[in-house]
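With one protein chain held back, the other chains of the complex are shown just where they sit.
Up next is chain A:
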Amino acid sequence: MKNKRSSALKKTAPLLLLAAPGLLYFLINSYIPMFGVFIAFKDVNYAKGIFGSDWVGFDNFQFLFKTTDAWIMTRNTLLYNLAFIVIGTICSIFIAILMAELLRKLYSKLYLSGLVLPNLISMVVLSMLVFAFLNADSGFINKSILGPLGLPEINWYSEAKYWPYLLVFIQMWKTAGYGSIVYFASIAGIDKSIYEAAKIDGAGKLRQIRTITLPLLKPTVIVLGLMSLGRIFNSDFGLFYQVPLNAGALYSTTQTIDTYVYRALMQLNDIGMSAAAGLYQSLVGFVLVLVVNAIVKRVNSENALF
């Protein structure tokens, strides 16, 4: 018994050692801070310290639900994230398939780097790029496209109705290339002999994609989809705050939970309330992952995440 244990440890020791940095990272960055969730239920008073502060139950959560904005920001957060997940997955797979076909050719590496590049641009810089296009007085779209075509100029930063499309487009431009890398890797991992067999059976390129590539990508899509679902109540602050230039007139389509919390608490500076918002977002995301995973498991247990 004793021998068995020590030999098992010997076997796993290198693996444990490999996992150690990752575990340590999670422990320090995710698990130890989790201890702080109780702050969400406290009225923080610095003289008493966080442990001595009074419990206030769910008071800190009220500000998230009490306003008419609650519905708008929840709707925006959910719909944008759904759109990003669905459209993002489609775009990324599309790019990955194109790249996989290109790989044998000379410049594929160049293309790949080019596609990843937008992801490295900071949102603040990106917001200025967007501004150069949409600026009312000297923007490219107003002056060089709408003007010469004889169409009326649009005041982009005060018309909320265009922003759902703009934001989805910007997000795709920025992240689709980067997102395709994982799919590209999965496609590269598909056994080439399957394609050869299909070719012999007379399947064309499109047929191969439809019946081989896409079904084999399904597990990757589900894993990545589940992981993004976990963050469905979170949003990219830069995209929703910086890119619309914090324009009040656009709040109805650009307000998300994160920007709301930021704007609401900037003045109050109340860590209890911000902790409450964070807890709420994480909890909903967690529940969503569990539910969707359970559904996936029921439909096809092999594809479930856990």
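One rule holds for everything that comes next: a residue touches a chain if its C-beta (ideal position, glycine included) is under 8 Å from a C-beta of that chain, and two chains touch if they have at least 3 such contacts; residues count from 1.
Please note the rule applied: contacts and distances are computed from a predicted model.
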Name under which UniProt lists the unshown chain, selected from "cysteine desulfurase", "Succinate dehydrogenase hydrophobic membrane anchor subunit", "Extracellular solute-binding protein" or "Cbb3-type cytochrome c oxidase subunit I": "Extracellular solute-binding protein"
Option from A:102, A:116, A:181 or A:245 whose C-beta touches the chain left out: A:245
From A:32, A:90 or A:145, residue that would touch the chain that is not displayed: A:32
Full-complex contact with the absent chain, from A:110, A:149 or A:266: A:266
Hidden partner interface residues of chain A, rising order: 5, 8-9, 12, 16, 20, 23-24, 27-28, 32, 44-48, 59, 62-63, 66-69, 128, 131, 135-137, 155, 157-158, 245-249, 251, 260, 263-271, 273
